[in-house]
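Only one protein chain is missing; all other protein chains are in place.
Entry: chain A
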Amino acid sequence: MNGRADGRELILSRIRAAVASAPDVEITRAYRTSGVPPEPVDLVELFAERVADYRAVVHVVEEEGVPAAIAAALALRGVGRPVVPDGLPPGWAPRETVTDDPPLGPAELDAAGGVVTGCAVAIAETGTIVLDAGPGQGRRALTLVPDYHLCVVRAGQIVAGVPQAVALLDPARPLTWISGPSATSDIELNRVEGVHGPRTLEVVIVR
């Protein structure tokens, strides 16, 4: 590829010429990074409220109540055999599940009624769940193609704001930040939930 090397050198030399006399700029990070909110707030409460604002279904339960909460949610939804990723804590998923080993094809994922996962980090201020494809989360397609996503978030995984989450995450892993069910504002700028991603997001928060 000849054009490749030429384009590269051309662009870089143009850049050198363009900024030769430009002053550099110091970056001041005077914004909040410590995670101390303006007043003491309960992160679980704030997270639950902000997730619910996106019209996701939210439950707050104690550790021992997780299996029952998951079972009840799946039953209400009519999901008999949810997809579960490797490494989901035993006892969370119902007896009948679909595993991703060997990897499920797009059509099989499309036919699945739902998926149950954990997460890597959650952000209270924005009501965001971050998945990093780690244990109990699976590869990215698992939480995308099925129409229903049930995500379990432990209280200890919830941080106050975006800076704390960015600091905890590993950029080498593929990340998916999820804030509510899929949505669009493309029709008259009104928000409508449910387009190509899961149309229902249900979040079980473990206190």
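Note that in this section a contact is a pair of C-beta atoms (placed from the backbone, for glycine too) under 8 Å apart; a residue touches a chain by one contact, two chains touch by 3 or more; residues count from 1.
Going forward, contacts and distances are computed from a predicted model.
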| item | value |
| --- | --- |
| Chain excluded from display, named as in UniProt, from "Iron-sulfur cluster-binding protein", "Transport permease protein", "RNA polymerase sigma factor SigW" or "NADH-quinone oxidoreductase subunit J" | "Iron-sulfur cluster-binding protein" |
| For chain A, the residues touching the chain missing from this view | 1, 3-4, 6-8, 10-12, 14-19, 22-33, 38, 50, 53-54, 106-107, 110, 123, 125-128, 133, 139-141, 144-145, 161-163, 166-167, 171-192, 194-198 |
